[in-house]
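What you see is the complex with one protein chain gone and the rest in place.
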Amino acid sequence: MTEVALRTAALRKDFGGLTAVNDVALECRVGQMHAVIGPNGAGKTTLINLLSGDLAPSSGRIEILGRDVTGLPPHRISQLGVGRSYQRTNIFMRFTVFENCRLAAQSRLPSSMRFLRAAARYRAVNEAAAQAIELAELGGREQLPASSLSHGERRQLEVAMTLATQPKVLLLDEPLAGMGGEESARMVELLKKLVPGHAMLLVEHDMDAVFALAGLLTVMVNGAVLASGTPESIRANREVQEAYLGSPGHE
Amino acid sequence: MDTAIFFIQVLNSVQYGLLLFLVASGLTLIFGIMGIINLAHGSFYMIGAYLAFSLTGLIGDFWLALAAGVVVAVLIGLALEWLVIRFLYDRDHLYQVLLTYGLILIFEECRSLLWGDDVHGVPVPPALDFSIPLTENLSYQVFRVAMSAICLALAAGMYWLIQKTRLGMMIRAGSVNREMVQSLGINIGLLYRVVFALGVALAAFAGMLGSPVSSVFPGMGNQVLIVSFVVVVIGGIGSVKGALVAALAIGFADTFGKVLLPQIAGMVVYLLMAAILLWRPQGIFGKA
Partner (left out) sequence: MERQPRALQVLLAIGLVALAAFPLVGEKFYLQFITKLMIMGIFAMSLDLLVGHTGLVSLGHALFFGVAAYALMLLTPEYQAAGFWTSLGVSLGVAALAALIVGFFVLRTTGIYFIMVTLAFGQMTYFYVHDSSHLGGSDGKYIYVRPVLEIAGWSPFDLERPAHFYYVALAMMVFVYLMLRVLLASPFGRVISGIKENEHRMRMLGFATFRYKLVCFVLAGTLAGLAGWLAAAHDGLVNPEMLSWHQSGQLLMMVILGGMGTPSGPILGAAALKVLELVFQGWTKHWQLLLGGFIVLSVLLLPRGLAQLFESKRRD
């Protein structure tokens, strides 16, 4: 087995009196897609925010590639090899597609406190950006402003930017949100391509996509893990079926 | 520092702090609810002071002048909101800063045209123009005590307005979530106009009330504006409670700073702000 790239233990986040994430333990290995599913309000996005450093956990522990990163700020976690995409598209709208990815790739320079040579002349950065664009199948659109892309393409760009930072761990928050059938299919293919080199944590509502992609599934309800296992075992799990088939309390 | 002097300084701190609160609460409400940064807020304080000067001379009675001045201030507020401020909603703060800065220049020049550039005084109302002896040679003017009492009454009135009335409910809702206010079917344009006029009236009232003590002079609004900004930053934007606590804190810091640290008296207030920024960048009562 490959190494565990992402591990949480007893992870907890409270907002005032409300516990959004409660005692969550999960693992993800390189070459593995771990999907987290659950009804709205189950705490999935909060979980991703904790892993990416957007939020600091109330208690518990997060390890990335064997390092304790609990409570580190987002830019430090990113530098350790964690990339994240957002549920609501979060890109530089006024920049070109290429510049979005170039800037992302530039973050891997040891430092950007460089004042003289033009940014456009850093070859390694340009290549990393071009590669990410190629991988995300945005070739030919490099010079378009990001704001002129379609919704699906913006989501692709979001993934491309994440890839340009050359992460080991990918946190994907509903990459298929708001996509049509064809766009979805393209995104699923893209994500499938990425599984081999990455440890991927996917939060997604599209169950067809989840079962097509994930090797491991975790079901969250009310902030806590209800069940975890292979897709087959989850599909057969009675508790999960009940949670989803709508006991009215979870609406 | 002996007890009597200490006592006098405490009274001065409270009086200055409460006056500041009147100016800052309008500023913080206008920002919290309307999302407008209003640099011209200090000008209303100045306009109030000059109104007190002219109206007291005209009417002959300070309190009647005060009442008339509030009416004038409300009218100015309503007119200004209708003329210019309403075009600033949803504009970048940068343009709000610029436009309201332009307003300051206009107000200052209008003041210069109408009243000239001299320093004026407003007589203390005769009924309160006496002092309470504290020791053999120290006494405290009754008018200053009355000022604090009036400010406190206004603060209580604002508390009642915000907590207990329908307008207050809208104000509270507006400072939390603007869209919600609209979905409740509240006329947002009218709410903004009222809030703005209220803010103008508060600042002008502070200027009028303080005029017998501070005298009336060009540029007096700018000093108050900057200190009010400090109050809002310390208290947390949008929080009236924060403005009260911060204004009193500034009142004490400034008054005692002048006594205890005369070399850096002008800076004490700002050092307090810097310390708060290190500790809580969003202000004491500000939302994170």
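When the chains are written out, they are named A and B in that same order, and each has its own residue count from 1.
Definition applied: a residue touches a chain if its C-beta (ideal position, glycine included) is under 8 Å from a C-beta of that chain, and two chains touch if they have at least 3 such contacts.
Every value quoted in this text rests on a predicted model; they were computed, and no experiment measured them.
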item: Chains on display which the left-out chain touches in the complete complex; value: A, B
item: Touching the absent chain when the full complex is considered, from A:10, A:120 or A:207; value: A:120
item: Hidden partner chain, touching residue among B:6, B:82 or B:101; value: B:101
item: Among B:154, B:233 or B:248, residue touching the chain not depicted; value: B:233
item: Hidden-chain contact residue, picked from the options A:78, A:156 or A:228; value: A:78
item: Chain A, residues in touch with the chain not shown (by the definition above); value: 52, 54, 73-75, 78-79, 84, 90-95, 99, 102-104, 106-109, 112-120, 122, 161, 165
item: Contacts of chain B with the absent chain, listed as residue ranges; value: 31, 37, 39, 84, 87-88, 91-95, 97-99, 101-106, 108-110, 112-113, 222, 226, 229-230, 232-233, 237, 264-267, 270, 273-274, 277-278, 281-283
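Operating definition for what follows: only the chains that are shown with their structure count from here on.
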item: Intercentroid distance (Cα basis), chain B paired with chain A, Å; value: 49
